[in-house]
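Below is a structure I'd like to ask you about.
With one protein chain withheld, the remaining protein chains of the complex are depicted in position.
And now, chain A:
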Amino acid sequence: MADEIPIFPKAGSILINTGSIVNWNRLKRKPNHTPTDELKECISATVGSWLNDLDKTKAQYATDLKCINPTFSSNLSGDDREQLKITVKIFVTQPDPLALEDAIEKVLADLDVTSLETVLLSLSQPDQKSVSMDGIKTLWEVLERMVEKEKILAIGISDLAKDELEQLHTWSTVKPCINHVNLASCCVMPPDLTEYAKEQDIQLLTHSDPKGKSDIVTVYLPEMFPDKTFQDVLCSTATEKDSEGWSVSWIARYTALVKDRGIIKAKGYLVKAVRDVKKVK
């Protein structure tokens, strides 16, 4: 496998767009299908089908790759846009404001909409002992600017304990409307958190996305999508050389719900990864 000729040796950035996975028959619904497994399968399928149609000659020189699955378009513009509630959760591992802004703009472009109802931020820094409030604040400012520009209606945060949530709430201009909490880390919600959330009108919603560390209770959970996992997927769909050096910049997961009917119209992922090609042999 190490001797295989790489397909895209010059690629330094890759944007993967799964399209709406709601209609995917391929996704065998295994029991206990974690969000990480789902994402793995989606990326694998998208890259796989993209490679099939790829012009292999051009690919040798391509620096920015865009893997998209055109059959599963997630265009949400149209007459019934106002019936939709679009929620996007963005996972980042670094407090890089440009990456976050890039993520939001890419989602807006992909869905062909001018605004998103809710954006949830998840900052997971596995190497850090505790959550970096400075990091969150840097990113929060990006979200607040987006709200000002009416590109996002409401913004929320993930996995904050009561003290951190209070800090964010007090400091921010646009207040968090949601704290997205990991179900596994708290069988019972801490009462101080629920009380505070009630006082400040913050919705406590649960999720089963893994993250590096939960601050509600000290529980170490696997990360949503470690770089190694991403590289392994590329390795098995492309070649080993093609998989080297990649680091995930951001993951965006969107869900479009038909408000009045409670039905999921579209659900998909966008993933951006980068690498320094010069460092890869």
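As a convention for this text, a residue touches a chain if its C-beta (ideal position, glycine included) is under 8 Å from a C-beta of that chain, and two chains touch if they have at least 3 such contacts; residues count from 1.
Going forward, contacts and distances are computed from a predicted model.
Visitor: Which choice in "Mediator of RNA polymerase II transcription subunit 17", "Vacuolar protein sorting-associated protein 29", "Glutamate--cysteine ligase" or "Serine/threonine-protein phosphatase 2A 55 kDa regulatory subunit B" gives the name that UniProt lists for the one chain left out?
Guide: In UniProt, the chain that is not shown appears as "Glutamate--cysteine ligase".
Visitor: For a quick check of understanding: of A:22, A:54 or A:274, which residue touches the chain that isn't displayed?
Guide: Looking across A:22, A:54 or A:274, the contact with the absent chain belongs to A:22.
Visitor: Which one, A:184, A:258 or A:274, makes contact with the chain that was left out?
Guide: Answer from the full complex: A:258 touches the omitted chain.
Visitor: State which residues belonging to chain A touch the missing partner chain.
Guide: Those residues of chain A that touch the unshown chain are 22-23, 25, 28-31, 257-265.
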